[in-house]
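Okay, handing you the structure first.
Every protein chain but one is kept in place in this view of the complex.
Each chain gets a letter, A, B and C, in the order it is written, and its residues are counted from 1.
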Amino acid sequence: MAKHDTPLLDELEKGPWPSFVTDIKRQAEKNPDCWDILGQVELSYKDKITHWKHGGIVGVFGYGGGIVGRYSDVPAQFPGVEHFHTVRVNQPASKYYSTENLRALMALWDKHGSGMTNMHGSTGDIILLGCRTEALEPFFYDLTHEMGQDLGGSGSNLRTPANCLGQSRCEWACYDTEEACHHLTMHYQDEIHRPAFPYKFKFKFSGCANDCVAALARSDFAVIGTWRDNIRIDQAAVKEYIAGNIASNGGAHSGKDWGAFDIQKEVINLCPTECMWMEGDELKIDDSECTRCMHCINVMPRALRPGAEQGASICMGAKAPILDGAQFATLIIPFIKVSADNEFENVIEIIENVWDWWMEVGKNRERVGETMQRVGLPTFIKVMGLDPIPQHVKEPRSNPYVFWDEEEVEGGFERDVDEFRARHAA
Amino acid sequence: MAKHDTPLLDELEKGPWPSFVTDIKRQAEKNPDCWDILGQVELSYKDKITHWKHGGIVGVFGYGGGIVGRYSDVPAQFPGVEHFHTVRVNQPASKYYSTENLRALMALWDKHGSGMTNMHGSTGDIILLGCRTEALEPFFYDLTHEMGQDLGGSGSNLRTPANCLGQSRCEWACYDTEEACHHLTMHYQDEIHRPAFPYKFKFKFSGCANDCVAALARSDFAVIGTWRDNIRIDQAAVKEYIAGNIASNGGAHSGKDWGAFDIQKEVINLCPTECMWMEGDELKIDDSECTRCMHCINVMPRALRPGAEQGASICMGAKAPILDGAQFATLIIPFIKVSADNEFENVIEIIENVWDWWMEVGKNRERVGETMQRVGLPTFIKVMGLDPIPQHVKEPRSNPYVFWDEEEVEGGFERDVDEFRARHAA
Amino acid sequence: MGYDPANPMADRITDIGPPHYSKFHPPVVAKNKGKWLWHEITQPGVLVHKAESGDECWTVRVGAARLISTELIYEMCDIADAHCDGFLRFTTRNNVEFMVDDKAKVQPLLDDLASRGNKFPVGGTGAGVTNIVHTQGWVHCHTPATDASGVVKAVMDELFDYFTSMKLPAQVRIALACCLNMCGAVHASDIAILGVHRKPPMIDHSRITGVCELPLAISACPLGAVKPAKATVDGKEIKTVKVNNERCMFCGNCYTMCPAMPLADPDGDGIAILVGGKVSNARSAPKFSKLVIPFLPNTPPRWPETVAAVKNILETYAGDAKKYERIGEWAERIGWEKFFEKCNIPFTIKSVDDYRLAYDTWRTTTQFKYTNAIK
Partner (left out) sequence: MGYDPANPMADRITDIGPPHYSKFHPPVVAKNKGKWLWHEITQPGVLVHKAESGDECWTVRVGAARLISTELIYEMCDIADAHCDGFLRFTTRNNVEFMVDDKAKVQPLLDDLASRGNKFPVGGTGAGVTNIVHTQGWVHCHTPATDASGVVKAVMDELFDYFTSMKLPAQVRIALACCLNMCGAVHASDIAILGVHRKPPMIDHSRITGVCELPLAISACPLGAVKPAKATVDGKEIKTVKVNNERCMFCGNCYTMCPAMPLADPDGDGIAILVGGKVSNARSAPKFSKLVIPFLPNTPPRWPETVAAVKNILETYAGDAKKYERIGEWAERIGWEKFFEKCNIPFTIKSVDDYRLAYDTWRTTTQFKYTNAIK
């Protein structure tokens, strides 16, 4: 039975969307501490302010991350959430589960924690929400021993990598995102668990430019599938689309009558590079002009497929706004093969390149994107040992403030002012 | 006869474009000092460096600008250009001249100076190139007394205003640029001649968005014609264009065969707002979507004309790159009537508003655009007493770093931390 | 066995990482991985993927609150056991996906889901509104300026119809972050709901000594508003900091670094609305969300102002945009001045950038449209 009145929260039991309040109430029947979650959140709803204390450093031995400490600032009223730490369990790539695994993990959480979770956290972890300090080690012991699973990241380390489901169930993935994600997660266990970076660092893997894991927006190191050759066209299917026999965009717009499919309007005119046209009833693409934005493929998935020579672009430096304003990741490597065949060693080389440099020059709490901004993209390209290419930028600089090294300039920088004056009276 | 050998410069007598070398040589026949211009420039061509000293403060009594001092750094070799100051004579609006006026002015210059000129300087002045210090006052005396003309600006003052020829010979001018330019030049004689600003300040007046005097790129205060109502369409002429009876773009492309005129391709598809379409053989414009970019009017001058309710946009803050990078002027007043009827008093009010503020807060050598950047556009809009409108920006801010004044926030900024702690244990 | 507090390092296992994903692939996925040909959304929430082999994977997508209990997860497992060979997955936006390998198995699954009340709404595909990516709010975090789960629930209730249908011009991605740290992808969402503080931090002089490294607190402030200072606590002069309120833009970074500088406040805090961001590279490059409503009050439990603001923008867009056009693409095509006019949102000075790259947002052209903002 309810331990606290929650008239405000009760309002959130109404409406068609699943209610977390109803859900917590159900859980509270099993774990009465959950009443105190509701109680404290109800108080926040009344006070319009959080009732959690600032941070709190807790963790498991030997790990510098994986647990986020949290204590109530009204523990007397809500002893059940006095300690309310979260445990970040590293999710399996693509977030598929067997019910066997999931049930066992949940049972473990029922045993040690509140029984509330986030499936999943924004970074990708399984977030187990709320347990006491003394339960952390036992939980971790069971997690590793019984489940063979491990914690994810928090703190100034490699954060839990994440991927779009990719080749597992998507026809557009240009490399194996889940294998890349899993492999690198395993390869970098030390970096995930023992903070040694200036600040957090995130990997995300998307199989194509649709970027279903928001890599370009939310990761320091984004690997996004693309191709080098030509879009594969099935002209027969093109005709089917034109004839209206296949729904455009995989049926994504079927809830409204947008009129008959118009390949000119819906595909050709929306191609950002204007590189498509009809020749009779054949669709033509000048692939050398295509930027592989995915739009045409999205609209006609049965007629168009990414090229066959597949790989990825690597973009670096995305982050949230604090401090300099949000950044998207910047295209650094336009095309690279990404394959388990070489155990991703070419990708690993780039990762280590950027880490070596960032760990040396990055300031405390400076994301790699901020370090890139601080030193400038030209310097970053140089330290990465890359050739500058126009693909690194949207456009060339418009200011004329170019640096030159002394060696680049005939005669160097040192000059004799007296000699100068001999030829130029002051 | 040539006083110096000029083998390098002589190379510039070849070729079809008019040669300044040939011209100076001709002038040197009349004014032998000009041989020393050629001599010194030849030396620069050999040395690949200028042979002019840094600046030099010279001028006429009571004026803080109008003369740019210049001395040779090799005066012994080239005594004719030992002093080589330029005189900036304020050009008449639109740069029309009667031969009578022009001959008289040139005769004056032959009398006092080198006889070399720039018609015109980048700001717009008549640049009289090269005279000795002792000739300045006599020249100025004659200029004012004999010609009834005056100097333009230099230094930290209002620079010589300039305008596109506007209504005098262009069908598109939305206000009288030459009258506005002339009137404000006269109104601000004091500001032109007696530097009292933090730095230079430029007015430029263009009659429409084609901006033939580069106001948006090159003036602190740009007045650019526009309209409020609808583009005037002559449908009969539209048909003539479509029939190929009138050359597109006023014949500007007649040197190459671009194929038959295609209104869809050349006009409708290039309209940046996509607000045009054909209805049968009638051209339609949704004027509420039009941004008055001028493209369609440029292409079909006989069929389309600017609307009849005319005025101008005022944009502020353009400048060259030193120091923060170049700036274009920013749209501050989207629409204002500009007319001699009220002696431009509404424009004057805006000018004085911005000057009052800039003279107070502008730092030494800070262009108004830089001051705007330093304080931020929101502050600038406020000090100008304007309502913020979305037209001031390309897009709303993407960072969340918003300032709030204490009065805007319920309860103000002062809070009692002990009271807070009573409700929130630390 | 289990953990022995007396001997904590005994038997310790570390650095084993997550289980290999392949153990969790449903059979049809395991078999056809990398060999999918095309997909179709046959009805809202139901996708079919066709493999080269001819196999089909039918996916039913179900909305979830994300803040969910083990009880609910057991129930999901029951469903997966009954219909899906014991497998399920979660999407990158916290929906649940139940997969079957035969069209015939779809309807029974849907029926089962429907039989369980409103716990498992089917939808979130195609040109609709999918789940809201969000963060902790008052349920778990120390810096929020608003709640997360409650606001999301209130908004999703109102937009529910768009979750279960596909009638928008394009997908609409809504995200919520409860503070400027933006743990959700708020900076690149079609519609973003952002918790914002509006009062400068208080200084808890009596606590600062123990809990803060003053130089870190000082350097945390991007605008240099935090300065060293002295204060008297219990009669003793201590080193502390002071804040220049004029310069503070309420980012909260000082509080992140220094617990003795709380800034949350019932009246100060609330919600800003940003719009027009996108992540995908389809057609146009990724875009940041732009701030269009600087502040709406925190009005628990159902935040009616925020709900109305989101719905208004969504529906104005739905009525005006072209097929495939994301909100940001629409706003750029019509011009932001028209966005404000059409959405009937008053434009305020707060939407005018004055941060580091501000100049690039100024309108440096005479091209503009007349709207009701021009008097």
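One rule holds for everything that comes next: a contact is a pair of C-beta atoms (placed from the backbone, for glycine too) under 8 Å apart; a residue touches a chain by one contact, two chains touch by 3 or more.
In this text, all values refer to a predicted model and were calculated from it rather than measured experimentally.
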Omitted chain's touching partners, listed by label: A, B, C
Interface residues of chain A (partner: the chain not displayed): 209, 211, 216, 224, 226, 228, 272-274, 288-293, 313, 315, 327-331, 334-335, 373, 376-379, 381-382, 387-404, 406, 408-411, 413, 415, 417, 420-421, 424, 426
Since one chain has been left out of the picture, which residues of chain C touch it in the full complex? 281, 285-286, 357, 359-360, 364-367
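The criterion applied here is as follows: only the chains that are shown with their structure count from here on.
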If you average the CA atoms of chain A and of chain C, how far apart do the two points sit, in angstrom? 13
Cα centroid separation between chain B and chain C, in whole Å? 47
Residues of chain B touching at least two other chains: 398-401, 424, 426
Specify, in ascending order, the residues of chain C that touch 2 or more different other chains. 180, 182, 187, 211, 222, 251, 259, 262, 265, 267, 288, 355
